[in-house]
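Below: the structure, in structure tokens.
A protein chain is absent from this complex, but the other protein chains hold their places.
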Amino acid sequence: MEKVKLLEVKNLKVYYNSIWGDYKSVDDVSFIAYEGEVLSIAGESGCGKSTLVDGILGLIKPPGYIPSGEVIFEGKDLLKLSSEELRKIRWTKIAYVPQGAMNSLNPVIKIEEQMIDSILDHTNISREEARKLAISRLKEVGLPVEVAEMYPHELSGGMKQRVIIATAIALKPKLVIADEPTTALDVVAQKGILQLLRSLKEDYGITVIVVSHDFAVHAQIADRIAIMYAGKIVEVGPIYDVFKNPLHPYTKGLISSIPVIGKSYIKGIPGLAPSPLNWPSGCRFHPRCPFASEKCRNVEPILKEFNSERYVACHLSR
Amino acid sequence: MNNLARFNLAKQVKLYITKGIQDVLRLNSKLKIGMLILLVISALAILEPVINQAILGPISPITPGIFKPLLKPSREHLLGTDLLGRDLLALSLHGLKYSFLIGIVAGFLSSFIGIVIGFISGYKGGIYDSILRTITDFMIIIPTWPILAILATYIKFMRIEGLAMILAIFTWPLSARIIRGQVLSLKERPYVDLAKVTNLSDFEIIFLELMPNILPYIGVGIGNSVIGAVLAETGLEVIGLGPGNIVTLGTLLNWALGFGAVIMGNWNILIAPVLFLISIFLSFNLVNVGLDEIYNPRLKKVTGE
Amino acid sequence: MNQPLLEVKNLTKVYRIGGLLSGRTVKAIDSVSFQIPSDKPKIIALVGESGSGKSTIARIILGLLQPTSGEVIYKGRNILEWLKKNKLEYYKEVQPIFQDPYGIYNPFYRVERVLELAVKKFKLSSNREDTRKLILKAMEDIGLRPEDILGRYPHQLSGGERQRLMLVRILLIKPNLIIADEPISMIDVSLRAMFLNYLISFKDKYNISSIFITHDLNVASYVADDILVLCHGRIVEEGPKDEVITEPLHPYTKLLTSSIPIPDPTKRWKEQLDLTSIESFKKLKVEKGCVFFARCPFASEKCRNETPPFLEIKTGRKVACFLYL
Partner (left out) sequence: MKRRSLVTWLLTRIGWYILTLWSAVTVAFITFRLVPGNPIGAYVTQLMQQGKYEINPVEAEKLINEYKKTFGLEGDLLTQYICYFKEVIFHHNLGVSFISFPTPVQVLIIRALPWTIALLSETTVFSWLLGNIIGIIVGWKRGTKVDSVVTSLALVFSQIPYYIVAVVLILLFVYITGTLPPRGAYSSTLYPEFSLTFFLDVAYHAVLPSLSLILVGLCGWLISMRSLAVSILGEDYLLFAQAKGLKEHRILSRYLFRNALLPQITGLAIALGSIVNGAYLVEYVFNYPGMGYLFVTALGRLDYNTIQGCVMLTIFTVLTAILLIDITYPLLDPRIRYGGE
């Protein structure tokens, strides 16, 4: 089956200006999201994954800026669009499930009103139709109809997150980007949200990009996974392959760091994550890598094809 | 071991320097301008005796009839003279000194009351908090200015300390409220818990853990109290209700209004008191806004890290 | 039998919400009882979702919060008595590791103050030279390089470094019991393993027991010997970790274990969660009856009206559910 490219990010950089110099949060990132897949972007705090999402969605505000790169969605570079053109694409084509679901709903407006707002600003349907649509979407995410008439503070964290997902799929976009969708949720609510996200792909054919630091989340729902470290993508591949046979030493280290029921020893990666202000030379992982050589210290590895589906940025893999 | 000790010392010195530079860089322009104006004002207030000695010699600037009345600004009298033949520059500096003095004394006094009450209320909590908060809220809600005016009218011939005291009694609740809020939020911080399980006493927690982090808010509280005190005092003087024996900028405004300076368009009588008053209010407020912008995390979030 | 190291008896904490006159109350924890034996050091995981009252228990044991009723007995003496008469000694024995590795440092001071204060207050050394030696030794044991840490302000260190410095502090004081409240939830994945391994090594090397509070069953299963499951302020199940995770008894524990996301794509969840049943609207106030009543698939009329007893199924294995009566 031929895979169709939906979103292609090419050499994207997102920097933040500060008095100490530029924070190179996202530094030359390229990847492709295909139609109808769940793509995971994994990485630890400070690796730039949330900034990457903001960059794709055009939400970078000063002092942040984009020195170079392209974000091609359905053949158009989103970074070159006018703000009105971008506004029209948002929500009709690309929807977003933000990190702070707890605080992402306007506290003084009823849930249905907030959903109707986003429907009305992108369609020509009547208010009544918009309301019906909003309520049907709430049902689809398993929320009772009463929720429509409620205010955000009356809902639990998991319910708010589902309201946001219902809002996101209101107009059946082609792409939903979820940033840490289950952080701060309890285990049971987390399972609900993850299964819901997975069902977006299975039931509606929506492409889902999930960004999270939690490998268990990716393992449960992703088709493919991209691993970020220090502002770059170091490995991309189908989820089963990456977990079974990680190529990059960082990925290997991460997988051996995760506590799993039944595992008697986990190891962790020595050292600390570097600062975006001052990335290490050469391979950015070399100070923590057990296999680092002279070449790793000086030459920056690029993301290369390992086999038809897998890519890795490491001098050692061949 | 020794090696490390030396290393640490060098590192510490370096850190102090870098931290100092960072702090200066962090100072925003509002704070810088505010501090500058404040510096000029306080210099003028402190140097008033010296300057007036130079202009007038040993005569008090409020003595009437030293010069010809209503002189226009000239070399000898930079701002001219008033209806009673007093040098306006000397008079204004005299007024500035007392306005500033009353503001500072009342401001510090009221902040002191506010800090003590705010700390007891916030840290002790319980019944102390209920009682003190009720009093504070009550003082904030009821219109205190008329009562202040009554007191000031009836207690004539007050000395500066007395006036400052009365002003302080009516302006402390605001800083008490600020400090209480800060103490309440800070005492829930994990580092206070850690201090408790490290067996620090309440006294140590208040002075070593809480106080240093509340300093900026104490600064803001003092600034607000000074503004409040100067505002109230000037207001009383302007309508002629202040204690009769202290000449402040407000008194000068009152005289100017009485002499018909406004109606005659004699700007030279008004310019110095008006400018000085604006400078006092503006400088303290700029410092406050500046401190708030630096230390208020909610505002910081928007302007970037 | 030996006297237990720590014994928590019928601990209840009721919070009053709203003003003095509103009179509304919420039970954060309700008759919580458990013990830590003194014969062998153990790590006990207290597992629960947010709002289950796990932090309240930690704070009461640390003497930072007064219980409404019930008592905490440490080495045979009520902790109120300890705190009144031998506060220093109690804190020499029981120390916390908190969740937020940033908030535990006073931003006004350099980070080493936390260590120096501990040495000073617990009288671990008599002079400056010894203090420094002690601190350096402890840092070395935790694998921190002094030149990266000393003289820095908290915001200049990463979360991992800050939390590891807390381990250094523990190592200096060498308490008998650590109360660790979600200690790894705010540090990076790649650094968690090391943190957990240190905690385990404290138990093995220095006989330090821990109460490890977490919402993550994966982590609990790695670090703990026994697991206590907390649901809405009550303990519903207790047992050795493997048994609790592989053969959960209480319907709530069953729901929890079946919801754990396993970090292995070959072990995905099989059954679909019914979305409408995840959360109930009403924050029900459970005065009587089972705390899990509203969400339990096996709930009967009895569960609504009677509080299930904490039954001992076999040694060390307890459950609070009528299904096992």
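Here the chain labels run A, B and C in written order, and each chain numbers its own residues starting at 1.
Throughout what follows, a contact is a pair of C-beta atoms (placed from the backbone, for glycine too) under 8 Å apart; a residue touches a chain by one contact, two chains touch by 3 or more.
Keep in mind it's a predicted model, so treat the numbers as computed, not measured.
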item: Contact with the hidden chain (one of A:K10, A:R87, A:K172 or A:R297); value: A:R87
item: Which residue of B:G65, B:G126 or B:P146 touches the chain not shown here; value: B:P146
item: Where the missing chain touches chain B, by residue; value: 30, 138, 141-143, 145-147, 149-151, 153-155, 227, 231, 234-235, 238-241, 253, 257, 262-265, 267, 270, 274, 277-278, 281-282, 285-286, 289, 298-299, 301-302
item: Residues from chain A at the interface with the omitted partner, ascending; value: 57, 59, 62, 86-92, 95-96, 98-100, 102-109, 117-118, 121-122, 151, 153, 164, 167
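Everything below uses one rule, namely that only the chains that are shown with their structure count from here on.
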item: Chain of greatest Cα-centre distance to chain A; value: B
item: Approximate Å spacing (C-alpha centroids) for the pair chain B, chain C; value: 48
item: Geometric centre distance via CA averages, chain C-chain A, whole Å; value: 32
item: Centroid distance [mean C-alpha coordinates] between chain B and chain A, Å; value: 51
item: Residues of chain B touching chain C in the complex; value: 1, 4-5, 7-8, 11-12, 15, 19, 130, 189-191, 193-200, 209, 212-213
item: For the chain C and chain B complex, residues of the former touching the latter; value: 20, 59, 62-64, 87-88, 91, 94-96, 98-100, 103-109, 114, 117-118, 121-122, 132-133, 136, 146-147, 150-153
item: Contact set on chain C toward chain A in their complex; value: 49-50, 143, 158-161, 188-194, 196-197, 215-219, 221-223, 245, 255-256, 259-269, 272-276, 278-279, 281
